[in-house]
Structure formats: structure tokens, C-alpha cells
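Yeah, one chain of the complex is gone here, protein chain that is, but the others are all in their spots.
So that you can tell them apart, the chains are marked A, B and C in the order they are listed, and the count of residues begins at 1 in each.
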Amino acid sequence: MFRVVEAPIAVSELLAAVSRPGAGAVALFLGTVRDESAGRRVERILYEAHAPMARAVLERIGREIESRWPGARAAIVHRVGTLALGEASVAVAVSSPHRAEAFEACRHAIERVKADAPIWKKEYGPDGEEWVEPTART
Amino acid sequence: MFRVVEAPIAVSELLAAVSRPGAGAVALFLGTVRDESAGRRVERILYEAHAPMARAVLERIGREIESRWPGARAAIVHRVGTLALGEASVAVAVSSPHRAEAFEACRHAIERVKADAPIWKKEYGPDGEEWVEPTART
Amino acid sequence: MRVRVLFFAAMRERIGRESETVDVPAGATVAHLLTALAHAHPAVRPLLDRSRVALGDEFVPPDARLSEGGEAAVIPPVSGGTP
Partner (left out) sequence: MRVRVLFFAAMRERIGRESETVDVPAGATVAHLLTALAHAHPAVRPLLDRSRVALGDEFVPPDARLSEGGEAAVIPPVSGGTP
């Protein structure tokens, strides 16, 4: 499951998508809208995507995960539109026979999403609005 | 939320328990029943706990996580009873301002659960049943 | 003095009960209790040797003192969590 969606992300769908009898571990990551960014208050965030390419990039990342960690199965969903505090912008789920690989692969996938998915965010707060550019901060 | 439960684990409850406005990341880990263990086929697993102590140990691990990773919030639930293939035996959720800490703390928590929670599993398969002792294999 | 001992998992199955009451000398430690259990149940001695003991919610060392009417849990190697 590799999707760019407008509705809230359904975590249970990702978990179901990676479920398999040989998996003993599932690692799930959610990126959520927080109330602060680089010292500024944030009230909501708009996510915009080059949707068809973004979907293809998410799928490519998933296939990469599955070939690099044998037995792993991945699902990645990114949401677009205006998100309130606490809402999830991105979800990555990876199942694997053992837990070390599930964690590593999930971590790798979210780093790849951040680096290469054509998706942008604009933060809105009391001080105005701003398109965000990536920084070195994790 | 730190619990030993008999009913299926409700992931959404753990996610809700760690949700907070300052969190930009949530890492969730699920341990699931897989169809193979040390080369033997597995059909189901019985989990047994020293429940009151297990609950206290889960809570202690959670507090430890929250003090070691400032801003982190943890939830840990372990299920007991007979579980079918694919069902989750344990769930750990950790929210944190940033993702690196969420992953690290979640990983740390599940290692601690495995080491110290007074919970045991008995695997059932075509070759019989066996209480499992831990090995070095992750 | 009398101490209630709780058994779990493989230990519970091999001993055939979930708990029993053990008589130990006043001032006895966890180490004393384990010795008494090994004598009473020689078949589980190897498993006892790999077990920890908890008083209440805490693992305790072998020199921890037991108390009259207290409860001690024998904790064989744990295997919760995940593969």
C-alpha cells in the first residue's frame, strides 16, 4: 500500500497491508503535526504533493526496503491538505521476521521519504505562514 | 497506558495515549505471532504473565523511557492467553518531538520488556508444545 | 516462618501447582528459599538455577530477606515480547 491521500491516515489499513504469517515484528512510524517548529508556534500545516510522482516514489522506496531487508513488507501513506495539530502527515509500516530489521527498515524508509518524495509543507502560525525547507535537524 | 490484557491489543488506544501537541513523531512496535520459531512450525502461542508484577514492570520501563528521552511519552501493552498467527502479543508506542528519539526509545523499550517483564510463552505446533527460553537471536 | 511461593510457566507445569507454602528459618534469605525449593523439587533444579526471584513487583538479589507471611515469585527465564 503506497498512497497519497486527502483523508486522515488509517493506521489499521497499513498494519493489515504488511501483515503476513512469517512476520514476527511490525515497526510503524507516524509523523505528526506539532505545535512548534524552529522556535515558532504552529497552528496547522498544509501539505502539497506532486501526487502521481509522490505515489511512485513511495512505491519505489517500499520496493527498495523489501529487497534490502529480505522478508520485509512495507506500506507508506502520505497525507496532503490542511492538517490540525496532532494529525498524522505520514505513516510508514514495515513488517519483518525479526524486530531489528523492522526498526532499521522503517527508519530507513522515513528518511528516504523525507529526502525524495515531492511533497512540501507550509506552516501556519500566529506569526504568519511559511513554506518550509529542510534542515539538518532530525 | 501500561497494561496486561486478555483481549486483542487496540493499537489506536496506544496511539491516543501518547498523542500530545509537542510530539512530531510516534514510533510503534508490534510483536506478532509468526509461523516459525527456531526452525519449528508454530500454530499458536500461549502467553502467561505474573500479571501484577508485569504491569508494574511495564510502567517502570515507560517512566524510564520518559526520563531518559525528555519529551517522550510511552505506552506499553502486553497480551496474555492463546494467540493465533499474526496476532500482536505486545505493543510499544513512543511519541517524541523528533523522530530519531522516538525510534531509539521505542527500540529500547521493547528490549527492556523482553529482558524484564515476567511473561512467558509456550509455542504449539505440529511437533508438540514447548515453553520458550530466550536466546541471543533478535 | 512461612512464605508463599508463586510458580509460573514451565516451573508451574513441572511442579504441578501455581503456588505452595514453604517453611524457612526466621531471617531466611532468597538464597535459603531457593535451596529449600531445590530439595523439595529436585526435578526442577536446573530451571531454578536459571530463575530470578521477585518480592512484590521487584526482582531481588539472593541475599534479600524474606518476611513472615510474605509472597515470593520464582521467575524462570522470561520470553515475553516478541521473537
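Simple rule for what comes next: a residue touches a chain if its C-beta (ideal position, glycine included) is under 8 Å from a C-beta of that chain, and two chains touch if they have at least 3 such contacts.
Bear in mind that the values here come from a model prediction, so they are computed numbers and not experimental data.
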Contact list for the unshown chain, restricted to visible chains | A, B
With the missing chain put back, which residues of chain A would touch it? List them for me.
-> 29, 31-32, 34, 37, 47-50, 52-54, 56-57, 60, 78, 89-90, 110, 113-122, 131-134, 137
Going by the touch rule given at the top, which residues of chain B touch the chain that is not shown?
-> 24-25, 97-99
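The definition used in the following text is that only the chains that are shown with their structure count from here on.
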With chain centres defined as C-alpha means, what is the inter-centre distance between chain A and chain C in Å?
-> 47
CA centroid of chain B to CA centroid of chain C, Å | 25
Touching two or more other chains - residue numbers and ranges from chain C | 82-83
Could you say which residues in chain B touch two or more other chains, in rising order?
-> 29, 31-32, 34, 110, 137
